[in-house]
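With one protein chain removed, the remaining protein chains of the complex are shown where they sit.
We just call them A, B, C, D and E in the order they show up, numbering each chain from 1.
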Amino acid sequence: MTNPLTHFDQHGQAHMVDIGEKAETHRIAIASGHISMLPATLALIQSGTSKKGDVLGIARIAAIQAAKKTSDLIPLCHPIFLTRIAVSFDVDEALSSINCTVTTETYGKTGVEMEALTAVSACLLTIYDMCKAVDRGMVIADIKLLEKQGGKSGHWIAEK
Amino acid sequence: MTNPLTHFDQHGQAHMVDIGEKAETHRIAIASGHISMLPATLALIQSGTSKKGDVLGIARIAAIQAAKKTSDLIPLCHPIFLTRIAVSFDVDEALSSINCTVTTETYGKTGVEMEALTAVSACLLTIYDMCKAVDRGMVIADIKLLEKQGGKSGHWIAEK
Amino acid sequence: MTNPLTHFDQHGQAHMVDIGEKAETHRIAIASGHISMLPATLALIQSGTSKKGDVLGIARIAAIQAAKKTSDLIPLCHPIFLTRIAVSFDVDEALSSINCTVTTETYGKTGVEMEALTAVSACLLTIYDMCKAVDRGMVIADIKLLEKQGGKSGHWIAEK
Amino acid sequence: MTNPLTHFDQHGQAHMVDIGEKAETHRIAIASGHISMLPATLALIQSGTSKKGDVLGIARIAAIQAAKKTSDLIPLCHPIFLTRIAVSFDVDEALSSINCTVTTETYGKTGVEMEALTAVSACLLTIYDMCKAVDRGMVIADIKLLEKQGGKSGHWIAEK
Amino acid sequence: MTNPLTHFDQHGQAHMVDIGEKAETHRIAIASGHISMLPATLALIQSGTSKKGDVLGIARIAAIQAAKKTSDLIPLCHPIFLTRIAVSFDVDEALSSINCTVTTETYGKTGVEMEALTAVSACLLTIYDMCKAVDRGMVIADIKLLEKQGGKSGHWIAEK
Partner (left out) sequence: MTNPLTHFDQHGQAHMVDIGEKAETHRIAIASGHISMLPATLALIQSGTSKKGDVLGIARIAAIQAAKKTSDLIPLCHPIFLTRIAVSFDVDEALSSINCTVTTETYGKTGVEMEALTAVSACLLTIYDMCKAVDRGMVIADIKLLEKQGGKSGHWIAEK
């Protein structure tokens, strides 16, 4: 009987799953998450592109670099050659939060969901780090996969 | 005029803040977060310590290793000699979620909040990775600092 | 005259060998090694899957992560996309030792022996680390390649 | 009841042990190990300092760099500021093997045994890598701690 | 007879020098370097803080992160806890070049020159990377130590 958790074999031992026989297809993943903060903190970040320091520009770089480190951070992830990483931000002033969305792509034997999710996490942690001097109570939430294409499981879109 | 966002200088340029003159004190940080999933996924994880594979044991190792990589992941973090990392889990069956709490400690010139928060994030991402074959819609949320001791700002506890 | 040590050119200068023209084939390597310890230490490890802590589960993760870092640790190794890493343990109670066997696979231009050997080494070092508080005299031995498939040299099996 | 395996708490959960209260002392560790090979391989290595490539010089660098990566490779190791790493080789022509001995030092709260053992392992793996084109059957053995100074446990020397 | 090149012992073997007995002092290093380019490339970079992308902001982050990786990149460097990293830029329109200056600081047993020099190099390489699509002939030059304080050798300033 195979284990429903594919990262374990039939004896419950962890392994890095055999993907040797999987097809090399174009794979895309989109993930997002947000960080909530005090309105005054949000205002500081929004003024950042002018004089006070570009919080989101630095968080974007942290996201891109973290995506490339995914297989080092997540023990059972395969190393993957990402062919694209893109990061975008949306500010929700009503909720006083910043949303980060990351798209990752590859042409390979396994999906890039973990790369997108890891990038989102590093991005939001970096925003926390840069603003914690003024707002220690920020909360990171709603990190999730939005969409995934390629591979055997085809096109998957998260339910709203 | 100093910048309220201390990771930037008065011209808005990012720097790794000078902590040379700060006191070496015993510093502790506690952070937490959770991942929500289908009840069937939670049941698989809970059965894991017996035969199907120890998801939480592996996620705990991912947390500990990520804490040690914090200054590599978060661009403006100082390298820190952590003297302790502890990870604990609570299962909330009513909400079908697993909560992860990480405590980090050091004796040094700067705090260890980012190390605790980074460990929580890597822990929850690892749970996602190991269960995504059965539940792609899991959501990571409520990553936040709970408590912090040591340094100039003293003892801080998050409001409930 | 070519150098029999292929990691050096004809002038004795180290290089990362040109594998550009090699065929992409399915490559497999199997390596093993063991660690000898006091019988009381072995008993502690064997009781570990229940209550005292899962030494072998953590050593398995260390093995998998080390395999992915091989080209960072071994100066002249090529980076490789591993498609599978599996780790198994055998306990030899008569010799009071634990044997670790690692299988690595890829579809690529160069072999994965170093990845398997590096994983075995990290695995045994991790067992040492986790048990050194009770048994500083443990000895790691017999780290060797057992078998290798794929590439120009074909199927190789170690003599017993 | 405390766990005899200190890397686990009383519930058997892995943690990075609290060393905050330990004294900062001068700590030294010496570890060694060897690699056995065909006499012809040994002869190639020995001729290496002249024209065919300096296998041992490269293996020494691999050892030094691996010592610095120990806390990244061994999951529950603390990061440590090594103040010295030295690597020496002895050739045993009778046994057709090369012995590697590594000394590591720090002034800190925890020992440097794992750093010495990790350096020895990386050193011998690098020798294997550089000679495997001519001798795939080399065997790495006898990796062990020889001596340890500093800290609560004082001066320890391995029995012969 | 001691070796004038301190990274080698009296037999010419590389080691990571023993700094255990050195005093922990406040150490500062300042290094700089520049990259020359076509005037049109410089104009693109200068317009970058507005709309076309912030080349220098990203290069600054690369510099800070590289400083933290110095002991991983330079084989015989000691790991160091940097307490400050600051990066500044000067544009020389007459020479059509951008100069990068990095200051690194620590309180420790060894100097931080290599950290400053490594940061300058990574910074200039990142500028090259981001502009190479329009100007492949850029040249990086004049990477050197400007000043150094702390430690036995005291205050050193480069001759002009």
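Convention: a contact is a pair of C-beta atoms (placed from the backbone, for glycine too) under 8 Å apart; a residue touches a chain by one contact, two chains touch by 3 or more.
What you see is a predicted model; the values in this text were computed from it and never measured.
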{"item": "Among shown chains, those touching the left-out chain", "value": "A, C, D, E"}
{"item": "Option touching the unshown chain, where A:L38, A:A86, A:A133 or A:A158 are the choices", "value": "A:A86"}
{"item": "Hidden partner chain, touching residue among E:I28, E:L44, E:I80 or E:I98", "value": "E:L44"}
{"item": "Missing-partner contacts on chain C, residue numbers", "value": "9, 13-20, 71-72, 75-76, 78-81, 109"}
{"item": "Interface with the unshown chain - residue positions in chain E", "value": "3-8, 11-14, 33, 44, 48, 50-55, 58, 61-62, 65-66, 69, 72-77, 113-114, 117-118, 121-122, 124-126, 128-134, 136-145, 148, 156, 158-159"}
{"item": "Contacts of chain A with the absent chain, listed as residue ranges", "value": "26, 57, 60-61, 64-65, 67-69, 81-88, 105-107"}
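The definition used in the following text is that only the chains that are shown with their structure count from here on.
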{"item": "If a chain touches chain B and chain C alike, it appears here", "value": "A, D"}
{"item": "Centre-to-centre distance between chain E and chain A (centres being mean Cα positions), rounded to whole Å", "value": "31"}
{"item": "Euclidean distance of C-alpha centroids - chain A vs chain D, Å", "value": "37"}
{"item": "Numbers and ranges of chain B residues touching at least 2 other chains", "value": "13-14, 54, 57-58, 61, 65, 69, 72, 75-76, 81"}
{"item": "Chain contact graph, described as a line, ring, star, complete graph or other shape", "value": "other"}
